[in-house]
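One chain of protein is taken out of this complex; the other chains stay put.
Order as written gives the chain letters A and B; numbering starts at 1 within each chain.
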Amino acid sequence: MHPVEISDLYFKYQDGNENILNGINLKIESGKVTSILGLSGCGKSTLCYCICGIVPHIYHGEIKGDVLLYGKPVSGMLPGKIATITGIVFQDPDTQLFSPTVEDEIAFGPENLCIDRDEIARRIDICLKLVNMEKHRFDHPENLSGGEKQLIAIASVLSMDPSIIIFDESLSQIDREGKSRIKNVIFQLKNNGKAVIMVEHDPENLELADEIYFLKNGKIEKIEDLKGGGFAGFYRV
Amino acid sequence: MEKSPKKFYNPKADVRAKLAIVMGFSTIGVFVQHLYVLAFILLLSVIAAFIFKAELYKALRSTKNLWYIFLIIVVLQSIFIHSGRIFLQIGSFPVLTMGGILKGGEFLLRVAIIVFSATIVSTSNSREVVQGLIQMKIPYDIAFMVSVAIRFLPLLRNEIKDTFTAIQLRGIEIKKIPLKKRIRLYLYVFNPVVAGAIRKAHQLSVAMEMRAFRAYKGRTSLLHLKFCASDYFIMISMLLFTAAVFVIYYYLGFPKSII
Partner (left out) sequence: MQDFIEFKKVTFSYTQDRMILDCADLSVGRSNFTAVMGPNGCGKTTLGKLLVGILKPDSGEIILDGRDVSGMNLAQIGSIAGYLFQNPEVQIFANTVIDELSFVMKIKGIEESIIDKKVSEVLELLNLSAHKNSGTFSLSYGEKQRLALAGILINDPQFLILDEPTTGLDIERKTILVDILKNLIKAGKGMMIMSHDEKFINNFSGTILKISNGKITKEIL
């Protein structure tokens, strides 16, 4: 069973004029990094929102087709359940972190899930180790660099132990050093059997990708040959 | 800053004990109307703030912009309350009187007491304050929203600053603009700031919901506050002290002023 199975997905935002997703068929696999590329506004983020439940639970619109997480439809799942299956890391580190210390930030998710304190403490240890930020456990997230903030955002999502993790252009505001640290973490997640989805518009961030798709005009196409120039052809407007 | 790894409770003074101090001093400050008593309470709250290593200087500086308003209120109070020796008179109308100035002084002292004792609470971080409020049975949602607001206030302030800077760099010398046009100008500044704040708030709420915020009726907490002996001591002493002040005050017949 695939972690994510999308069949014939059509979606139009409530205040939109036309469909932003026009018949998407996609299967995401565990232990792999799936990259979804496309120009700004093409709907890549919307596709991710459909996978993690932001659509339809927070953003509303006309949706047709199925989005299944491990065989069960997202639309029928409660937000508490979705959080234990999918996590999403956004582009702007500043609007994902709101606690006075790193430890509190990572504890936030599990606390909402009513997990007991010993387990929460254990998860914080594991997540900090994974993102290599143990030294910063009691720091105020405000004082961290952009890359480090994203690492904490990742840890805060991982502490709920999701098996699908979405990165929605999470690297775009980060400098070279930060990017390499984050890519390291993504590599580890993939090796730990997670299903990783990376939404990107910068082809430079594709070195980790096992499968690459291109979203254009609401339809998705798999890119088989990265080097053969077919890639540039997708981007030619 | 090296901090020993905290277990599940904070070994420093419990935030609820600090709240008890603030409540005690502020209550006395509000009800008592005697200048000397107020001055004494102010002294006590400053000493308490020092003991808790509160950042008094920072608090003073951040209220700097409000000093003008305080001054105006003091002057207004003294204009409308006249008793005792008259210092300034316009026609037959006493404007500045001894009684008025003293009343204004009382107001200043009251505000100072509240501000300084509040700095004691600021020595706990926002997570502790929220937890303290929760353990005092205040709903999590409210306590949490307050802490988020505190977190984002400096960001908002920086954005306002940037927007003001940006509009001046476009060639507008704010000081040279007449008042009527200046109000329109402030509306222009208002626009991006409000839009930015709404956008940030929205992104934040989505991020929080994705981490199961309010997914269930209750929630657990990594942090759990426990009172220790010194906390009980602080709270009981504060209660006794406040009660004593009011009893003595009542016994002396609520003296209103020193004249």
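Criterion: a residue touches a chain if its C-beta (ideal position, glycine included) is under 8 Å from a C-beta of that chain, and two chains touch if they have at least 3 such contacts.
Keep in mind the model is a prediction, meaning the values are calculated, not measured.
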From B:Thr27, B:Ser62 or B:Gln168, the answer for touching the chain not displayed is B:Gln168
Footprint of the hidden chain on chain B, which residues?
159, 162-163, 165-173, 177, 181, 185, 188-189, 191-192, 195-196, 199
Positions on chain A contacted by the hidden chain, ascending
39-41, 91, 145-147, 172-178, 201-204, 235, 237
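Quick note on the criterion: only the chains that are shown with their structure count from here on.
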If you average the Cα atoms of chain A and of chain B to get two centres, how far apart are those centres in Å?
40
Which residues, counting only chain A, touch chain B once they are in their complex?
52-54, 57-58, 78-80, 83-84, 87-88, 90, 92, 94-96, 98-101, 103-104, 107-117, 120-121, 124, 137-139, 156-157, 160
Complex contact set, residues of chain B against chain A:
1, 3, 5-6, 8, 125-127, 147-148, 151-152, 155, 200, 203-204, 206-216, 218-224
